[in-house]
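Some notes on the structure that comes next.
For this depiction, one protein chain was excluded, whereas all remaining protein chains were kept in their positions.
Every chain is named by a letter (A and B) in the order it is written, and numbering of its residues begins at 1.
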Amino acid sequence: MSKKIRSKPLKVVCIFIIVLPFLSGCWDRIEIEERATVLAIGIDKTEIEEEEEEMVTHLKDDSAKEKYGDYKVTVQIAVPGRLPLGPGTGMGGGGDERPVWILESKGHTMSDAITNLQQEISSRIFLGHLRIIVVSEEVAREGLREIGDYLRRNSEVRRAAWLIVSKEDASKYVKAQPELERVAAIYLLATMDQAVRLGKLPNNFIGTFWSTLSSKGQDPYLPYVELKKEDNIKISGLAYFKNDQMVGATTPIQIGHFMGIMQMNPGGYKVLVTVPDVNETVVFESVQRKSKLRIDIKDGIPHARVQVYIEGDITESSNDYKITTTKVIEQLEDVLPKDANVRYSKLVKETQEAGSDIFGFGEYVRAKHPTYWNTQVKTRERWNELYKEMPVDINVTYNFRRIGMKAR
Amino acid sequence: MEYPRQITVIQATIVIFSSVIGVGVLALPHIVVTMGDTGSPFVTFLGMCIAFIGLAFLTLLGMRFPNDSIVHYSEKLIGKWLASIGSITIISFYAILTALTSREFGEVVITAVLRETPLEVTVIVMLLIASLASRNGITVFTYIHHFYFPFILFPALLIVVLSLKNANILYLQPIFGNTQENMLQGTLTVAALFQGYFIFTLVIPHMRRPERAMIASIFGTLLSGGLYILIVIASLSVFGPEELKVLLWPTLELAKMTSLPGQILERLDAAFLAIWVTAVFTTLLSTYTLTIHLLSKLFRLRDHKMLSFFLLPLVFVLAMLPKNILHMYEVIEIVGRLGLLITVVYPLLLFVIALVRKKRGDVNVKKNKEQTS
Partner (left out) sequence: MLNQRWKKYEKKETKKLQQTIPNVDLEKHKNDKLSGNLEDTIAFIKKYLGENDDFYIHHFRVFGKFQAAIIFLSSLVDKRTINLEVLKPLMYIPQHLEGKTIEQDQVNEILLNDILYNSQGILEDHLADLIDVLLFGRTVVLIEGINEAITIETLQVDKRSIEQPPTDQVIRGPRDGFIESLQTNLALIRFRLHSPDFRVKITTTGKESKVKVGICYIKGIAHPDLVKEVNDRISAIEIDAVLDVGYLEQLIEDHHFSPFPQIANTERPDKVVAQMLEGRVCILIDGSPFALIVPAVFTQFYQSTEDYSERFLMGTLVRIIRLVALLFALVFTSLYVSIISFNPELIPTDFAVAVAGGRAGVPFPTVIEVLIMEISMEVLREATIRLPQQVGGALSIVGVLVIGQAAVSAGFVSPITVVVIALTTIGSFATPAYNAAIALRMLRFPLVILAGIFGLYGVMVGLILIINHMLSLKSFGVPYMAPIVPGNFEGMKDTLIRAPLWWMPKRPSFFHSDNKTRLSKDSLSKIKEPPSNTLDPMKVGNERWDDTDGISSTNNSDPSDDRHI
């Protein structure tokens, strides 16, 4: 029968001693300076020559690689110690040394490229601080699904990272050395964040990209950037996608239109318009946007009606045009929308031609008219077809509230 | 063995709540949406109702036999042999449930946070702390649930509230979903997530006023079901139904997306997971305690303490059985649905039999000490 060990703590200690050797390893402990913190990644298309084959994940003649395209991945790794927090202390050799380290590698898939990269680096690649991923237009036009797959399965990647499409090679962005910030990745990030705060860009990170990619009634969009001289980055529009392939880009001001239709705040675009009948120009800045969307099914086709309300301030007017009374403002409010309606509709037409519903009208139909959706549509491809033909009416209303510090 | 009758109604409610809310929350939106599409909040609500039926009958039985555990009164109702079979089924079901819960949580931790740690270690650690804590009596058991209650409720609510700024109402409509075919399946699976409530049968004999046990059941189910529904709504509105079919642990992703204002801490999922250990711990504690208490009553043992370490290797082996993560989820689904037979149908049958045979427990003998520990 049972032999009684007298004290209760003794029993507990015995159990622990037996179990403890199994628990004594620290498997996951990777010190922070042992990690290669990747801050930014740039993905380009490239051709991999025979000699360049790394053979880290596969043998030379393996046919598996044929399925995938070839990518060149450029990473920006933060070097521990060279990013001082406080005002730059004297130690560290002055400002010549770059606080980041740029590396390139090629591979057949994302995973392949990163593995090849890891072969060369001493520390373990850590994607937990990855804030921005730049994809070149070429890659975007081919399709982003593969890249997305790798990034999704990896648990370190945050859904709040930025994914942007660049006009030129993505590697140029990653290698950029801008003046305003010490680290290019932070500069890119700051540009994006600031743009969101200024109301110039929808708050669209990789998470929302994937969500909209999955949903049947909406197509995703990404910020589209261009590199200017002295390594400055300019946001030059939204890249809109059909499924996961890029089919076109808007102009910067069209982002404002887009945000108007989607009711994204705060408003931020300044619009230069000519006042008809007077031939003067006025610049106003949108401060708040509101929109109402209605989709009705008529004759088996959805008809969309969008009502956009924009509140704004007048920031500049040309020499002779004096804004003195309410009447003048009301006049502006009457006249300008006509212009706006045309411009907004132009944006919608562009996306319709490409068959890319970035506004999410499809989701609206799926939600509000489920029977119609279930019978007529059901899939994303069918919706893209329907979207091309869908009539969309846009009506813009302006409300100007303030005219700045000047009295007239 | 223990001073009986100290548990208040509020504490009983909390016990139900924290026994139900556990590791299931992490995968819940994914599981429900795969079957229920945008109608998932409604499906969750239906699942809650079914679970409540089971709990209600259990409570009614407990109120009818305020001094006995289910082992004893099932013997009185349907005879020794049948009841033993029933009790053994319950016990093995809950042992399996403990194993699967710890396995699922171990998988989550290893995939999302501690990538190199072997699975065995995480599972053993969880099972160890559950078995250590289950050596205490029912009163301390209640204290433990009571204490951890705010640690479970507030992070969940916080995540829900913080994620609402990214919400998109369109994703929640149509309310009953675009496809209705799998709704029944979805309802059953959600109901299976409530099965922790069975611990209530151990709690009722120790309540100060067993006649108020029904109030505890109602509020406990409402609280836990409500939290489930809120989480489903939050994930659905942020991610949309299609994305949820792709993401394995949407609640974790929700936590990943939130960040405290001022950007003090970003990427909160590791912190959320750490806090969630308490929720899983309470669930494990309940199921494990249930297993060993019922087992000790079945074999008429004096106390349950020695079983707590004795069963540990067995449960561990059970936890290691599924071959990979997808297999594990399949097993969970099957076991969960079968378990509904035990947790919903069996109490219902017992109650009907009790009504028919007009049997009651000793209502007046409140100081009946031998059978109540």
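By definition in this document, a contact is a pair of C-beta atoms (placed from the backbone, for glycine too) under 8 Å apart; a residue touches a chain by one contact, two chains touch by 3 or more.
From a predicted model like this one, the values you see are computed outputs, not experimental measurements.
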Chain not shown: contacting residue from B:117, B:237 or B:291: B:117
Residues belonging to subunit B that touch the chain removed from view: 6, 8, 10-11, 109, 113-114, 117, 122, 125, 129, 132-133, 136, 140, 143-144, 146-148, 263-268, 270-271, 273-275, 277-278, 281
In subunit A, positions touching the absent partner: 3, 9, 23-26, 28-33, 35, 37, 39, 78, 80-85, 99, 126, 128-129, 131, 156, 158, 186
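FYI, only the chains that are shown with their structure count from here on.
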Subunit B - residues contacting subunit A, complex: 38, 111-118, 120-121, 124-125, 128, 132, 166, 170-174, 178-179, 238-243, 245-246, 253, 256-257, 259, 266-267, 306, 309
Interface residues, subunit A side, partner subunit B - complex: 2, 12, 15, 19, 22-23, 27-28, 128, 152, 155, 158-160, 207-208, 210-212, 214-216, 360, 363-364, 366-368, 370, 373-374
